[in-house]
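Of the protein chains in this complex, all but one are displayed in their positions.
Each chain carries a letter (A, B and C) given by its place in the written order, and its residues are counted from 1.
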Amino acid sequence: MSSRLGQLFQISTFGESHGIGVGVIIDGMPSGIDLDIAWIQKELDRRRPGTSKWVSQRQETDTVEILSGVANGKTLGSPIALVVRNKDARSKDYESIAHLFRPGHADYCYFKKYGLTLQPGGGRSSGRETLARVAAGAVAKALLAPLNIVIQAYTLSIGDIRAEYIDPDFAETHPLRCADPEIADKMVELLDDIRQSGDSIGGIIQVAAENVPAGLGEPVFNKLDAMLAMGLMSIGAVKGVEFGAGFKAAQMRGSEHNDSITPHGFESNNSGGILGGISNGDTISIQLAIKPTPSISIPQPTINIEGNPEMMSINGRHDPCICSRICPVAEAMTAIVLADAFLLNQRQSVR
Amino acid sequence: MSSRLGQLFQISTFGESHGIGVGVIIDGMPSGIDLDIAWIQKELDRRRPGTSKWVSQRQETDTVEILSGVANGKTLGSPIALVVRNKDARSKDYESIAHLFRPGHADYCYFKKYGLTLQPGGGRSSGRETLARVAAGAVAKALLAPLNIVIQAYTLSIGDIRAEYIDPDFAETHPLRCADPEIADKMVELLDDIRQSGDSIGGIIQVAAENVPAGLGEPVFNKLDAMLAMGLMSIGAVKGVEFGAGFKAAQMRGSEHNDSITPHGFESNNSGGILGGISNGDTISIQLAIKPTPSISIPQPTINIEGNPEMMSINGRHDPCICSRICPVAEAMTAIVLADAFLLNQRQSVR
Amino acid sequence: MSSRLGQLFQISTFGESHGIGVGVIIDGMPSGIDLDIAWIQKELDRRRPGTSKWVSQRQETDTVEILSGVANGKTLGSPIALVVRNKDARSKDYESIAHLFRPGHADYCYFKKYGLTLQPGGGRSSGRETLARVAAGAVAKALLAPLNIVIQAYTLSIGDIRAEYIDPDFAETHPLRCADPEIADKMVELLDDIRQSGDSIGGIIQVAAENVPAGLGEPVFNKLDAMLAMGLMSIGAVKGVEFGAGFKAAQMRGSEHNDSITPHGFESNNSGGILGGISNGDTISIQLAIKPTPSISIPQPTINIEGNPEMMSINGRHDPCICSRICPVAEAMTAIVLADAFLLNQRQSVR
Partner (left out) sequence: MSSRLGQLFQISTFGESHGIGVGVIIDGMPSGIDLDIAWIQKELDRRRPGTSKWVSQRQETDTVEILSGVANGKTLGSPIALVVRNKDARSKDYESIAHLFRPGHADYCYFKKYGLTLQPGGGRSSGRETLARVAAGAVAKALLAPLNIVIQAYTLSIGDIRAEYIDPDFAETHPLRCADPEIADKMVELLDDIRQSGDSIGGIIQVAAENVPAGLGEPVFNKLDAMLAMGLMSIGAVKGVEFGAGFKAAQMRGSEHNDSITPHGFESNNSGGILGGISNGDTISIQLAIKPTPSISIPQPTINIEGNPEMMSINGRHDPCICSRICPVAEAMTAIVLADAFLLNQRQSVR
């Protein structure tokens, strides 16, 4: 495996769903930056399960401990180690299905690659590892805060219910992080139906990063959009990523898609704030396709580890739609990549 | 900048549009692999400009030279250096617009980041750098060939004209690499219109990798889809990337999206051949959103390097739609990432 | 900072002398390798302070906890996180000298680089961080164990007292890890004198790695000796590293220094087991120059953080000679580098 990301803002995560805990080391953070534990805890709380009936009922306080790298509310320049201990890991829930590959899950591939019997809760492949991403993202946000960079993600659509209008403040208070107050009730209704039918559903989330200065990104391979695509696609549920007009650009003409440049900035933002792999100073705008969570109670055909067919039904504490809980994770990955891009760009300061 | 990609299959590219030449060093290739110059040249010829009226009329033979790393048709294990000299670089074409930021191009961002006057033809940001990717991709394909891994890309849509059916052999012979013989003429017609109007248009291409063994990809950050997303998004014209059902998954239910597992394999391929960031043995299937080429002769508003508004019209030798020429580049990036993932996975062979 | 080492066998360490604890994440370990906590604890015990009067009297049990990556005595392939909590961190000892740069220590440089007030016990620059290296080294040794690779370090000299003969078993039982039973008493005597005079003294340690297969090392920059030199020179007290004949080679002739090759192996080992940066199958033999520990109670001139001269005397719990405690650390770094080189060489297995 490789749970290491970043060139200068370097993160290394660890932890399995039903092990002792999960955590992260953040290395490369400059010294003297304001950082306290409440700032990190606040971000973790935004990702926490058990907060509404539309997300997993696993009960975790997800209390973070800082083991190193911070003293007196300031970073030391040394590696920052953060740990969260698992509390409510019910391995029992998995005993009856431990011999089956769950469809849509990583089980089959982990078995093929690592040659091990299946781990309870998916082990390392569980969404629980995203907790470490959010913790690291809180540190990245602390680096970006003095630059006034603000990153927010919200739910644009679930199934066929799609936002027409975006109100980020509303999204922050809504249990599904729905961006549009007009459609929020319909979205809740749909999700209630899905939950009761034992099924799950996909959606689209959007990430917006405001006030990113022009100049971040290192062509030709560490372009800002390439780095962001990698960071975001590494989130389990993400099956597609697009910037600005994205797939709509495939139907546009150059005369329509090109963002005209004026003395006061760009007249449109089809590029999503990135041109030639470098931030252009406009809002960075990203959409992510989120797949329906694969854990459903509706019976599905699969095979066991001997290769024989069986039907399986997954009961347990699962999210019927993961969009709202992916939002803080997507923000975190965006912050982590921007922090790295920002530090990488400092080399140009020698000029 | 950072023109270095890969952890074990490592590539480093160089070259500007109107400089001496472009090239690549491939390091980490195992010794004893069959590789000859004709194999590499063949791939470069698939990307070459000037081959039809629907692509750039720049005349380049793009003849590759191997400077190191190969002897007697076998790799030595040492770095393989490949160079292609530029022949038909008409800097004159750019003199009249050297003070203007071309809308939709990287000019503005390069100026902000590197603080330099604009380079003819976009310098390093030119699509000409993709030549080095294709050369490196040919070497990656040579590593994957004994595994029977076959990678092919083709045009799925241009504007509103979209393939219903995929015939890879037809695509290989068609000037637009159109996947569907039924719509190929309509696609040509549309492109003729676009070309004559001085405009450009976007499209979607698909990349398919067959026979990839299960087990490639290194969670949680170097997941196979994350690495592919980075490699593919680093191609200039790409604005979106999706795997399998991709953005369609956002409207699907779990019971529909999950690929059922049978003793004979998966019953569907909504995952696009990757689960939990690891290849599952099924065809890896990727769609890319290609933006309309920004160089158009229709006049557009922009600013000059002093920040004052001007109108500009870009005449020169440009591609009205870049999809067909991106295909070999997308194949190359896919091959490069798969080669790296394959070598990374060798560590598990110690078990 | 950058507390990350390794390309495939990747370690990331954290922790300050007087913080909550120190630890390491080891990523890239293949799955299915035998590993239990007792194996790791045993190595930590070999490095522990407070075990004799010739080493620091700091009392630490250094009990390791495994947070992830291991189940049922086997590695999972996922990151292995190890944590040791600090117990006996007496920050009080440092209060009276917190405004002074200790000569021979990193204080001055940390102040210049990180701009922070001095951390108690040196913070991140303390030798306590080597605990994380030893923990990671234990994991590396577990990877190398099935290959019969054995790594041992011992004290070759302290001051002018130098071993003539090497008995590794004796060294393992001797409190100073003295390699030669004949001189062990003299070494102890010298160290007693040094300790009582409030001074410290340097020495030379040797690391030997037996049964390393031919072929490890990746020229031209990740040569095995280059990687080992980096790993070993990154240990605080090391001021020189040499392989085989080392600096003696500077006075030798080629006819004398070249190791003749016979059908049964090399006739001598002036190369120290590495030729052209690649292991040749012979014992890898390395000598390290260890500087006298800078913390001495004899008064020394220095400056305070305002830049004014002061005399300082360092009282506390320090090692008069660090050689014996560097031995397990040097073994660990050797094991970590060999583990990485071994995994890197697996790519050649595709041939």
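For this structure, a couple of remarks:
We adopt the following convention: contacts are C-beta pairs under 8 Å (C-beta built on N, C-alpha and C of every residue); 3 or more make two chains touch, one makes a residue touch a chain.
Fair warning: this is a prediction, and the values are worked out from it, not measured in the lab.
Touch with the chain that is not drawn comes from one residue among C:G69, C:G244 or C:P328, which is C:G244. Contact with the omitted chain, checked across C:S31, C:S56, C:T302 or C:S324, is made by C:T302.
Across B:P49, B:G104, B:G123 or B:P292, the single residue that touches the chain missing here is B:G123. Residue in contact with the omitted chain (choice from C:S3, C:S17 or C:S324): C:S3. In the full complex, subunit C touches the hidden chain at residues 1-5, 7, 13, 101, 103-110, 112-115, 124-125, 129, 157, 159-160, 194, 199-204, 214-215, 217-223, 225-234, 236, 239-263, 267, 271-272, 275-281, 289-296, 298, 300-303, 307-309, 344-345, 348, 351. Listed here are the subunit A residues that touch the chain not shown: 7-8, 28, 30-33, 77, 143, 342-344, 346-351.
Contact between subunit B and the absent chain runs through residues 1-4, 10, 12-16, 19-23, 25, 27-28, 31-32, 65-69, 71, 74, 76-81, 83, 113-116, 119, 123-124.
Here is the rule we use: only the chains that are shown with their structure count from here on.
Subunit B has its Cα centroid 26 Å from the Cα centroid of subunit A. The residues of subunit C that reach two or more other chains are 28, 31-32, 77, listed in rising order.
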